[in-house]
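A single protein chain has been omitted from the complex, and every remaining protein chain is retained in its original position.
Each chain carries a letter (A and B) given by its place in the written order, and its residues are counted from 1.
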Amino acid sequence: MLRQASHELTVATRGRGLYDFTREVEKWAVQNGFKEGLLTLHLQHTSASLLIQENADPDVRRDLESFFQRLVPDGDPLFSHTAEGDDDMPAHIRTALTAVNLNIPVRAGRLTLGTWQGIYLWEHRTHGHARRIALHFIGE
Amino acid sequence: MLRQASHELTVATRGRGLYDFTREVEKWAVQNGFKEGLLTLHLQHTSASLLIQENADPDVRRDLESFFQRLVPDGDPLFSHTAEGDDDMPAHIRTALTAVNLNIPVRAGRLTLGTWQGIYLWEHRTHGHARRIALHFIGE
Partner (left out) sequence: MLRQASHELTVATRGRGLYDFTREVEKWAVQNGFKEGLLTLHLQHTSASLLIQENADPDVRRDLESFFQRLVPDGDPLFSHTAEGDDDMPAHIRTALTAVNLNIPVRAGRLTLGTWQGIYLWEHRTHGHARRIALHFIGE
């Protein structure tokens, strides 16, 4: 019998970087007994992203961060939108280059993540924020 | 009682830039009385994107456009696919760097967009086009 469920998660960040919240998502799926269906995450912000990435070597997250800092430099004179600081417009661009939505099919009671895939909140601002994520499930 | 609905929107662009069509999406959701569920948008083109971005300061959209023009230069000698003009291959690359799908959960009769989030069609070609978007809703 098909059904749906909605939820909201908040991830508290301490500035730039990748925050793994795979367990919080899995916990919601297990508590509700989701067997098969589609799980969707939507981040309600424009200066942070949702990302599925490698969860083994922390160097991967560090290198991702270094690359994006070089690609979208803070304080670039190209930017007009600077009222909130040097990291504000780079945060919007980093969000545009990544994503704010994720979809993960659920099968046999488990998220179909690959062996090395974790679900991350990527904070693009230098200061910490409380980031809200809307979750939705439809299936059995 | 779960149900689904399909729709199509066309956004007419006047060349490069971000076009807010949040209201057209919300209008469809309200007219059909969607209460809770998942709303999906798919853009049927390969030289434009769908983007959720800041809807307050127009400088954000201008800076996004400036950054992408610098990152993916028109007429770059690297490109072989130039038959349709200097902006053709950059448009495909800008599309690859962003997205053509969006998912937004609906809850309590409203799209779960954040306070500052708007839904944009990002035209990457220098000339205007009529861009078609397939919409789908499943829920109650």
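The rule is simple: a residue touches a chain if its C-beta (ideal position, glycine included) is under 8 Å from a C-beta of that chain, and two chains touch if they have at least 3 such contacts.
Please read these numbers as outputs of a predicted model, since none were measured by experiment.
Within the full complex, the residue among B:Arg62, B:His92 or B:Arg110 touching the omitted chain is B:His92. When the whole complex is considered, the residue among A:Ala5, A:Ala48 or A:Ile138 that touches the unshown chain is A:Ile138.
Where chain B meets the chain that is not shown, the touching residues are 2-4, 6, 38, 40, 42-46, 71-72, 76, 78-81, 83, 89, 92-93, 95-97, 99-101, 103, 132, 134-136, 138. Residues of chain A in contact with the chain left out of this view: 2, 36-38, 51-54, 57, 59-60, 62-64, 66-67, 70-71, 97-99, 101-105, 107, 112-117, 138-140.
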